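With one protein chain removed, the remaining protein chains of the complex are shown where they sit.
The first chain written gets the first letter, and so on, giving A, B and C; residue counts start at 1 in each chain.
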Amino acid sequence: MPARPERMTDRYSAWRLLKESLSGNRGWKPAWRKPEPKASYDVIIVGGGGHGLATAHYLASVHGITNVAVVEKGPIGLGNGGRNTTIVRSNYGLPSNTRFYEHSLKLWEGLEQDLNYNVMMSQRGVLNLFHSDSQRDIAARRGNSMRIQGVDAELLDREAVRSVAPFIELDNPMFPIFGGLMQRRGGTARHDAVIWGFARAADRRGVDIIEHCEVTGIRREAGRVTGVETTRGFIGAKKVGVAVAGNTSRLATMAGLSLPVESHLLQAFVSEAIKPMIDGVVTFGAGHFYISQSDKGGLVFGGDLDGYNSYSQRGNLPVVEHLLGAAVSMIPALSRLRVLRQWAGIMDMTMDSSPFICKTPIDGLYFNGGWCYGGFKATPGSGWCFAHTIARNEPHAFNADLTIDRFRDGRMIDERGAGPNPWAQ
Amino acid sequence: MTSKRLPSGGLIDRGTTVRFNFDGRSFTGHPGDTLASALLANGVRLVGRSFKYHRPRGIMTAGPEEPNALVELREGARREPNTKATEIELHDGLVSASQNRWPSLAFDLMSINGFAGPAISAGFYYKTFMWPKSFWEKLYEPLIRRAAGLGRAASQPDPDHYEAMHAHCDVLVVGSGAAGLAAARAAGEAGARVIICERDFVPGGGLLLSPADAAWRGDMVNALEAMPNVEILTRTNVFGYYDHNLLGAVERVSDHKAEPDQHEVRQRYRTFRAKQVVLATGASERLIAFPGNDRPGAMMAGAALTYLRRFGVVPGRNAVVFTNNDSAYETALALAEAGSGKVTLVDVRSQSALAAAMTARGIDVRLASEVAYFDGKTALVRRRGGAGGDKFVADLLCPSGGWNPNVQLASQSGAKPRWEATLASHVPGESVQAERSAGATKGIFGIGAAAYDGARAGREAAAAAGFAKAQDFALPERGPAEQPIAPFWEVKASGKSFVDLQHDVTAEDIRLAHREGFSHVEHAKRYTTHGMATDQGKLGSLVGSAILAEARGEPVEAVGVPTHRPYTMPVAFGALAGHASGAHFQPVRRTALNDWHLRNGAVMQPTGAWLRPFFYPKPGETGWEPIFREARAVRSSVGICDVSTLGKIDVQGPDAAAFLDRLYINTFSTLAVGKCRYGVMLREDGIVFDDGTTSRLAEDHFLVTTTTGNAAPVLEHMEFHAQTVWPELDVQFCSVTDQWAQVAVAGPKSRETLAAAVDGLDLSNEVFPFMGVGEGKIAGVPVRLFRISFSGELAYEIAVPSGHAETVWEAILAAGKPFGIVPYGLEAMSLMRVEKGHAAGPELNGQTTAADLGMGRMMKKSGDVIGRVLAGRPGLADPGRPRLVGIRPVDTNKRLRGGAHIVREPGSGTSMGWVSSVTQSIEHACWIGLAMVENGEALKNQRVFAVSPLHDESVEVTITSPHHVDPENLRVRA
Amino acid sequence: MHLIPCPYCGERPQDEFHYRGDATVKRPAPDAGEQAFYDYVYTRANPRGWHDEWWQHYAGCRQWIRVRRNTLTHAVAASAGPADALPEATP
Partner (left out) sequence: MSAPERLSRFPASRSLSGGRKGSDALSIVEQHAALTQITARKGRQSDVASIVARALALELADPGRATNGSGRTAIWVQPGSWLIRAPGSERGELSTSLRQSLDGAAAVVDQSHGRNVIEFSGKHAQSVLARLCRLDLHDRAFTPGASASTIVGHVSCQLYRLESPVPSFGLIVGSTFAEWLLDELQAAASSHGWNFQPVRNAAA
């Protein structure tokens, strides 16, 4: 039976850290157990990334549903949860997105205390720079939409940009900086810690996290889901929630569904660690380049998709060349620093660049995906809304618009107006 | 001062002295030195502090795997943090400084962290700093951020330049050791185009440490240099192996100088597209974990040999060499030959055939033993796993845990590394791309064996690229087989045993990670940060895996190592950017009238790739004044504007009309020759894609214009549908955007102006009405005229072969002089288009339908049209969607803001739409705007609020028609 | 930088091309109805493996070519002109 005996004795704190250090750090328990799968669960979450683990945590903590398994084909957190640029923000312009991401941001703001895990949520601001009057108007439309919905946003002029980010070249001949849209509550969090924190919190409430257990089929009877076939055998379930962004189409195919989703490659990079240089997150509209500095000192940055369907997690040089050109153009002092590592993740790109958290035509089967670039910041909100949708069998107002049916109805949530061309989003 | 320079030997030029500076002190060295070898030769032992505990550190290696000796190289705008002293070629005047210490290297206050050791073990920060909540942002994190990081970035722009270069070859050889040289020679002799890349500044790799093979190395290099089909690139590190046999590299062109010469780049980013690749990148020595293995004086055995043999530096007086394999015996011998003190060889293996020879040279050999402790001055040597032991005075401790073949590039190419038990290491797995490894990269050690294997690989690669085998060449002799390595990773004894020196990860941290469930190698890496420092885990990654494996009770190979990803060595941002940064970041496009605009004082602004005149200020004019003056001239008389950036597509063929009918929501097959028509095209999802006027020049010949930004996408859209969807249609396309410069002549006096300039065309309203198209001559230049208007005034556009643009422009200016013609820029044009209510970029934003823009009725009743079907979806057909309207402030003194939202009442949390475009109007003497407002048409003449909380503004506005001037369209038809 | 084998120009670097995704979907007849157009525009098989897709050699011969490319390995097996078919299947 699910139990919580360790919850109180295994709390993290400065005192505990001191106490354990005096006894050779022998008293720490595994952050999550490695249980064998049971024959069946009330809910199975497919995908042990941030979203799946957060869903399990909120199913247990908000809805009291603890007979839950998270099944993951490899070790937890090594998909996009461990391959992103750690940015957290809610600076979206369309209300369907703003509502959802702002809920997520609010959850981030209390996450450490909720999880008893320091995920290093760091609200040092997210600044989106613009390069022309018309781009300013677009930024203002977005910022005003946020403000009307009660979300923080500020419009910075050139001088304000200069004082916030003195390292930026304001007078690039082709991309002069006209100003920026700032969300001060935005920032970054430590991506791996988010995974581990949710895993630990869910585990302590009795959720079974089952690693190295790949789902190979979704069993249905009479239009209703009954469980999942896995590499470790069949596991029964009353409800199955799929949260496998990057591989959503593959799971959908197992359930006989076809989705408006393509898998695309997004690269990210980190530099050698340097002393503090860049305080918050800065994004450049013109060069499709964004950058922040981690608490360890590495500059974390990324840009556009590689631009073709891919499941490879192997980045390619054209994006690297373009991105580094943008980087040095926007921040000339970067030139002599060095890039240490590059990695790539598989993005679930939808046809309007917005996600879905919704029911499916199959009873008891729920999908969470299409995160495009937005997955990391969505982690707590996505888990919270998905848990609600699964527990109540209906969406919360926060995710009511985030359906797959919106495309059929012509109610796209297309922030950038790029249309059904995922490679161009 | 425990190290010293030998009187002879090595590859340094003792005849020349160069001066350099480290931490404010002056030293000397010689050409051929690295900063590290020169510091060692000067007896400098302490070179850096570690990341977390700020422990004092010395030079550990002689290559890119260096974890400790990181310096800030150069000063000012050329300052490069985190530069490995082992990779810096010494040059005269070199300035360097240690980093990550305060106040000084010798006395670093942060070393107090070392005492907190157990409490700041792996992952400690995840468990604390959470209370009180607000302290994270205010206190804890700022402290962590300040403590973190290594060196400091320069604060000024880099004065140096970079470039990219793309090469192709039949065979790319990476590495110029025995295997690489032999591979290049074999492939070169076969006639293949060969490029050989060497990271170091001298070719030779391990050959540089073998005096006996110096002659062969020289012969090989000479032979390769003599071959016209072979290119040798030194100082060139291949950083990544990408798809389709493309490799990326950086050539350090002038890093070995104080600053680049004239015309010289600092670094060159290179790509190599190779038919075949030979990876001869050698092997890297790995660490052994034992207490104190990080103390100044600890130096890898192979590195010590390098300092002795290549740089003529004795890195210590009394040395303990600690090994589990044969390679370190040579270090012990070389130390004994060179040194004045005692050399002790500690081998974990219980027997060694080489022991007697060592003893004969006066080396104290301790078999079946281990080093249990090192503090920089003494080492404790004991029987394996035993207690007690003997203390040795030792200022140099040289571990050798065996050699890891450098499989990074092979691994990046897709070849999954394979565990080789006899080497206790990974070797390259089965090739996925056209590559093969050779020599030590493959686990074939020894110069003769590696050379032989390299020659084989080179021949095979050349053959695979289509070049027959040529004659053989001399290879060094193969030495005797080595004794087997005894896998050995850690000495279990009390004290900190490091597996990652730069990040201060200890063996105990790895075990703690395992206890806490981070048992997968990727989890352990992320939890402890093992292998994530600038040395990329080259020394200790496998050691960490072995310790993790032991904790898991599994063999090392079951644990593996984290995936190899680019970059094999850190790469400068500037290098990867190449030439394409700053003003060269992306192409700049100039119209044929660009020079005229500049000569006449235009303020030019980039719009996309184009440079366009925004306005032409007169002396003393500020703010909106030039824009008003230009727009007023157009509204009252006549103005001229460069509109060359519009996309122009020539469409011909018997089916051209039928094709355009499917492309646009309105009809073009009914357009008469000599007329033009405004058209709107949709994306297939029913959203507006682009708009513009299309002219029919002949029955089967149209000229389509597009918006500036969509010129290329529209042509691609046309080609896609013509080639793949309707291949049966006979239609041809050609972009003529650059062939024709285009100028707009607008205003009530435009007809009179042009009448004075144009020959061969009657411009009267009867003969040349609104939407007419004709041909004539201006200043003898044949031109096309279109009677179209963007400003809302009587207007024409004139297309001119671009080479004649200035001539025609000047002729029109002359003709318009009596009417006070002025050139007007983009800002005045924009002002007038907002007044006229034409939808443009802000409204055609990829979110709007034709109906949203008030053009729903343009959709023809029948026929196949791209976007027709999906435009009918309920969400897009919803009459409540935001519609294009005009807005004007009730209080005409108030300004409007683009991006404001429309609400019923100030303070409302519900937006009804947004303001897409605003301008100050010259017709209405107030701000006006265009907005997309839900049920906009029904709200006409009603008052709402345009709010911009960002500006803390709320303006009451009246909803109007979008056409702020001449809604009946009388002027354009005048 | 991938190499795309253009049937007209030979192997060319990927930056000479623009991508347009799935080439297996076919534009329906104009009267095929909303569902058919919905599938054409939105529904994607999105395979992990071989994928037939459109690339335009925009900086070269301007042809929209079909390319069979592996989305897992990035290997390219075949290409064909805009009106030509790719081979039946690639193992």
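By our rule, contacts are C-beta pairs under 8 Å (C-beta built on N, C-alpha and C of every residue); 3 or more make two chains touch, one makes a residue touch a chain.
Source: prediction; values computed, not measured.
Screening B:Asp33, B:Asp108, B:Glu163 or B:Glu716 against the full complex identifies B:Glu163 as the residue touching the chain left out. For the chain missing from the display, the contacting residue among B:Arg152, B:Lys377 or B:Arg590 is B:Arg590, taking the whole complex into account.
From the options B:Ser431, B:Thr667 or B:Gln739, the residue with contact to the chain not on display is B:Gln739. Seen across the whole complex, the unshown chain contacts chain B at 161, 163-168, 193, 263-265, 271, 273, 579-580, 583-584, 586-592, 598, 604, 606, 610-611, 644, 650, 652-654, 701, 730, 732, 734-740, 779-781, 801-807.
With the whole complex as reference, residues 1, 8-10, 12-13, 15-16, 57-63, 81 of chain C touch the missing chain.
By our rule, only the chains that are shown with their structure count from here on.
Between the interfaces A-C and A-B, more contacting C-beta pairs are found at A-B. Mean C-alpha position of chain B lies 27 Å from that of chain C. Between the Cα centres of chain A and chain B there is a gap of 23 Å. For chain C, residues touching at least two other chains, in rising order: 1-2, 20, 38, 41, 73-74.
Multi-chain contact residues of chain B (touching two or more other chains) are listed as 242-243, 246, 271, 684-685, 870, 873. In the complex of the two chains, the chain C residues touching chain A come out as 1-2, 14-15, 19-22, 38-39, 41-48, 51, 53, 69, 71-74.
Within the complex, the chain B residues that touch chain C are 242-244, 246, 271, 273, 414, 432, 684-685, 712, 716, 719-720, 723-725, 727, 863-865, 868-870, 872-873.
Considering their complex, residues 51, 78-82, 118-119, 121, 124-131, 133, 136-137, 141, 144-146, 148-158, 160, 162, 164, 240, 242-243, 246, 248, 269, 271, 508, 512, 515-518, 520, 522-523, 526-527, 529, 532-534, 536, 565-567, 570-574, 576-578, 580-583, 585-586, 588, 605-607, 609, 683-687, 841-842, 845-847, 870, 873-877, 897-901, 903, 908-911, 914-918, 947-951 of chain B touch chain A.
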